[in-house]
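Heads up, one of the protein chains got dropped from this complex, but the rest are sitting where they should.
Up next is chain A:
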Amino acid sequence: MCQMLGLTAGRFGTRFLGRRVMALVTPSSATMASHGHGHADVSEIADMSKPMYCDRMDTPLPDRAYKDELNAADKTLKEKEKGPWNQLTKEEKIALYRLMFRKTYPEMKQKTDEWKTVMGGIFIFLGLTGLLVWWQSIYVYPAQPRTFDSEWQAKQIQRMLDMRVNPVEGLASKWDYEKGQWK
C-alpha cells in the first residue's frame, strides 16, 4: 500500500535487464562479498521485505513507526506513554507523534515548487531540441530543390491556371480570368 519511497535508482534501473545482462553488469559475487557496505554508488538500500513507512493521506497509520531506533530518552518517553496520557506534557505528546510519524497532515499537503523544476526541465529539453533541429537544418539537409524557388512556384501556379486545374471548386475556380487576379 505504501509508496516505495527511499528506493535507490540503481535497483530499479536494473530491474528490466535480462539475467545474462545483469551478470555482466553487476560485480561478481566475490567482489560483492568483499565490499560489504562500502558501495560508492548507493548510500542506503531500502529493505523492501520489511514493513515500510509512508506519508500518505489515505493511509493514516503506516506499516511501521517512523523512528525505529530509539535512544534512551525516547525509550523512557515510551514507557511514560503506557501510563495516563493526561500526565504527558504538550512537548512530550508532540515528541511521541514525531517518533511515530514523519510529517503531519498539513505538512503532507504542503505545496512544493516541483512544478517549476518540471516546467524548467521541459523548456530546457525543448530548447536543446530546437538548437539541434536548427543545426540539422543547416548542416544535414541537402540543398533545396529548385522547384521550391519563388520564381519557379509562380511559374508553376501560372501553368496550373493555364491548364484550368480543378476549375469547379479548386484552384482555377478561385482565379478571376477576366481581371487576371484572385477572386
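FYI, contacts are C-beta pairs under 8 Å (C-beta built on N, C-alpha and C of every residue); 3 or more make two chains touch, one makes a residue touch a chain; residues count from 1.
The rule is simple: contacts and distances are computed from a predicted model.
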**Report entry** Chain not present in the shown complex, as UniProt names it (candidates "Polymerase (RNA) III (DNA directed) polypeptide G like a", "Centromere protein M", "Cytochrome c oxidase subunit 5A, mitochondrial" or "Ubiquitin-activating enzyme E1 C-terminal domain-containing protein")
**Finding:** "Cytochrome c oxidase subunit 5A, mitochondrial"
**Report entry** Absent-chain contact - pick from A:L61, A:V140 or A:V168
**Finding:** A:L61
Query raised in the report: Just one of A:S49, A:N71, A:Q87 or A:Q181 touches the chain that is missing; which is it?
Result: A:Q87
Report task. For chain A, enumerate the residues touching the unshown chain of the complex. Result -> 1, 57-63, 65, 81-82, 84-88, 90, 93-94, 96-97, 99-101, 104-107, 110
